[in-house]
Structures are given as structure tokens and as C-alpha cells.
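Below is one structure, written out as C-alpha cells; the observations come after it.
A single protein chain has been omitted from the complex, and every remaining protein chain is retained in its original position.
Now for subunit A:
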Amino acid sequence: MFDLYWTTARTAVMVQLQYRMANYFYMIGMIAEPIIYLVVWSTIAAAQGGEVGGYTPGAFAAYYIVWTLVRNMNIVFTPYGWEWRIKHGELSAALLRPVHPLHFDIAYFAGWKFVVILLWLPLAGLLALLFPPTLHPTWLEVVVFCVAIWGAYLIRTMFLWLLGMVTFWTTRVSALYELYFACELLLSGRLVPMALLPAWARELAWFLPFQWTFGFPIEALVGQLTPHELLLGLAMQLLWILVGLGLVQLVWRAGVRRYGAVGG
């Protein structure tokens, strides 16, 4: 299995390097979102005497610069891709291989991440020059962050696979996707750091997978999490990966039965 992961990831790196300029422009386009959040929150912080909910402009800069990497790590095979995959017969080809397509997706997008990280470094440097971050992580925080971004990647892979598999039953499910993405935006730490959410929203988010894909990895590096909170966060990520994997297996079996019944 290691050989499959290694070869698939290497293939993804080769393919994505062919598209390095497209990837770069995509990443440049993507940083518009955190820059808007950063400018808005920094302005509010300045207006409120230098900080909002414990976040200074430097802390916001650190949060949203790390955000750009975490966002890129969170790019996985989307439900829209699933529609395309079924429509163009790609799923049939995948079903004929003696390996679960989930392995292929995890390996392929993992390979893509290495290209993304490489391209991200100069962008992060530029952002740090424009918006000086306050960032003093400990070694433990760095190690937990490095694990947590891959944990986030796996959680999001599982849940977007679940959403994507809805296309086994119906062809147009974009409204459902949009609902999921809206919940994720609000309850993950993507739009606003979790610490700035109302208490009820933080409590609700604790029982959902979203914050473990955005807020937790970012705060692991830039926040003030205790070692206990860091390890608890990794444990929660593991839990959500396992929950997601179990659900993926269940829905996959039913979905493939349905696919085999109605035609590939």
C-alpha cells in the first residue's frame, strides 16, 4: 500500500508541476479572502484600543497567514468533482481497479499538497512583510501543527467524500453542498477565529467536525493552547477521521450497490 501511496503522490506532484502557473494564480486568488478578513479585524482591533477578544493586529496577521496554508491543505476532491467523475465514466474506471478509490484520492491530493506548500512559502513571506505577524510557537506547537494540518486534510477528505457520494442517488446536489460550506465557514474558524464566536456557537462547534479542520490547526501554531488542549485537539481529529471513515464505508457500499443497479 505504501508503494501505491508513494507512486500516486509522485504522479500528482508531476502533474501539478505542469500546472505550476495555474496553481500559483489560484493561490494568489485564494489569499484575497483572508486579506479581507485580516484588514477588517485589524481595523476593528485598532478602533477598540488595540485588540478584539485578545487578538491584536499582529495576532490576526499570524492567524490569517497560517490560515492560507491550512486552507490549501484543506483542498480535497470536492462534491462537484464527484458529479464530473460519475458523468464522465471515471468512477467506472476506478471501480475496475483492485484498490478502493479513497486511497487514490488521499494519495493524489496529498502529493498535490507538497507542491502547494512549496508555492505557499514565498506568498507567506510576502504577506508577513505586509502584515507583520506575532508568532512565537514552541516546538510542541510546531509539531502538533504539522500533524494537525494532515489531520484536517483527512477529516475534510472523509466529509467531502460523504457529500460527494450523494451523487449516487441524485445528480444535482449543489444546494446541499452550499449548506455544508456555509456551516463550515461559520463554525470552523475560517471566517472568524473560534475565540470571537459567541459561547453557544463555540459549544455547538465542539460537537461538529468543522473546527478541527480550520480553527484547531491554526490555533495550534498561533494560539495560546495548553499542551493538554493540543493533545486533546489531535485526539478529536483522530475521532472525526474514524467517524468519517466509518460513514464513508457505509455510504460507499450502499452507493456502489445503487450505481451497479442503475448503470455506470
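What we mean here is this: a contact is a pair of C-beta atoms (placed from the backbone, for glycine too) under 8 Å apart; a residue touches a chain by one contact, two chains touch by 3 or more; residues count from 1.
Rule of thumb we're sticking to: contacts and distances are computed from a predicted model.
One subunit of the complex is not drawn; among "RNA polymerase sigma factor, sigma-70 family", "ABC transporter", "Tol-Pal system protein TolB" or "Quinol oxidase subunit 3", its UniProt record names it "ABC transporter". Of the options A:Gly50, A:Gly125 or A:Gly260, the residue whose C-beta touches the omitted chain is A:Gly260. Per the touch definition above, the residue from A:Val99, A:Leu126, A:Leu208 or A:Ala254 contacting the chain not shown is A:Val99. In the full complex, subunit A makes contact with the omitted chain through residues 3-4, 6-8, 11, 14-15, 18-19, 89-90, 92-93, 95-99, 257, 260-264.
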